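Every protein chain of the complex appears in place save one, which is left out.
Coming up: chain A.
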Amino acid sequence: MRGFAAFARKEFLEIVRTWRLWVLPGIVLFFALTGPVMARFTPEILRAVAADQLGQFTLPDPTYADAYTGWIKNLSQIVLFALIIVYGGIVSSERRSGTAVLVLTKPVSRGAFILAKATVHSVFLAVLVVAGTLVTWGGTAIVFGEAPGGALWSASLAWLVFGILFVALMTLFSVLISPTAGAAGAGLGAYALVSIAALWTPLGTYSPAALTGVPTSLALGKSVETFWPVCTALLLAAALVALAVTAFKRKEL
């Protein structure tokens, strides 16, 4: 895997020194900071602005679980959509700008090029999720006075696996589809398909599609099957990266 370390180092520096440092981290930290506060005060806000419309319906008092599910919901929707859009050009942007030509005429294998990107950005996502979960955990403890760690961390780590699966998927789409918007559209379409697939019980229990619902269940402290969804998602992510490498080797630059 010639050139992996040098190219991975470049990828890391590119995150630290370009817009990449602000977009995903900004979104993640914003929701991590505001999530517990919103969970705590949303019922009060609703009562204040729409009390006459609630009628006999009484809003339950908020708990730490509301903060946890809010965090997972934001990861599963806004953060995931941002990830899909940001990584739509993870490979194609280097082809368009000509940097891939300069790098790949050096003794760097195309496999190392793809693998370095998938690895560094998966690690980046892991750091973001861990940092965001820490902030959510601390914020929840401050706002609600209690914040059991097990439910939050198991839910966040289960979602992280789902996020890594989408980093791998977007790497493949970015190899196959040159326009960033096209790859991002394919990524959003894939998310819709996965969400629909999760409705069928076998897929919704054992396949990566289960990870659309498992994190929320874990955040609520429920006992759900996690082994098979996590294993199949990691295997599928590895297969998608392998496919991206194969497809990239066949591409003419």
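We adopt the following convention: contacts are C-beta pairs under 8 Å (C-beta built on N, C-alpha and C of every residue); 3 or more make two chains touch, one makes a residue touch a chain; residues count from 1.
Everything that follows uses one rule, which is that contacts and distances are computed from a predicted model.
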Chain not present in the shown complex, as UniProt names it (candidates "Heme exporter protein C", "ABC transporter ATP-binding protein", "Helix-turn-helix transcriptional regulator" or "succinate dehydrogenase"): "ABC transporter ATP-binding protein"
Contacting the left-out chain in the complete assembly, out of A:9, A:47 or A:222: A:9
Candidates A:98, A:149, A:189 or A:202 - the one touching the absent chain: A:98
Footprint left on chain A by the chain that the document does not show: 2-3, 5-7, 9-10, 14, 17-18, 94, 97-109, 252-253
